[in-house]
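Below is the structure I would like to discuss, written out as structure tokens.
Every protein chain of the complex appears in place save one, which is left out.
Now for chain A:
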């Protein structure tokens, strides 16, 4: 039994304690009938297009946990750097953490070198990390950004494979979205054409794929800056709330109030000097 004031550093590598616990629970609880909940996957449609002045990224906003919609307005376009954003499909936790880690590393680089990171740096860091973990991190990512070498769009797979392409769709709705992109893409599109194209592509995914739904988010990245439009297009199937679920303070009347102080004795006092030089 460890003392509570000893710092326990976590062991390196993946921690599979919960997997062992889940296996025991399944045995004990159900005779094989109870299944532990599956990790939340984003069951997604994400897409990206390089246009005349930059990159347009798009995503739906549904997060599913098996057959239940866990989040109707989840944000799948993640901030990486002021000039780089990343759409994530696959396991929600993995895409979230991976993009966070990448963003932190690139911020440190920016501080050290006083410049905005290049898109190829983000790609290389991701590729290196995902290859090292041999596909255990379920992150299917679309990285888009603009730096002084131009506008770039990359796909990064969970095993660490990278492809640079002018247009791209990923996620469970990628087949539907890709159809729209293959039909409508031309080199050097105008901004409005590009936004309409990406929105239609995501919309196709939302309509044809059960794992995608709700609204369409767009993110436009140019040399001048970023326009994060959330939502760009709202779902036409939004429900109307029938009542108000918030209660005003004072709704429940207070009948009686009784204050009792709790007696506490100081048993042990330790002072640890901290070196703040």
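Everything that follows uses one rule, which is that a residue touches a chain if its C-beta (ideal position, glycine included) is under 8 Å from a C-beta of that chain, and two chains touch if they have at least 3 such contacts; residues count from 1.
Here is the rule we go by: contacts and distances are computed from a predicted model.
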Task = Tell me the UniProt name of the left-out chain, picking from "2-oxoisovalerate dehydrogenase subunit alpha", "V-type proton ATPase subunit a", "DNA primase" or "Proteasome subunit beta".
result = "Proteasome subunit beta"
Remark   = Touching the hidden chain, out of A:79, A:109 or A:131, is A:131
Request  = For the chain that got dropped from the picture, name the residues of chain A it touches.
outcome  = 127, 130-131, 135, 155, 157-163, 165, 175
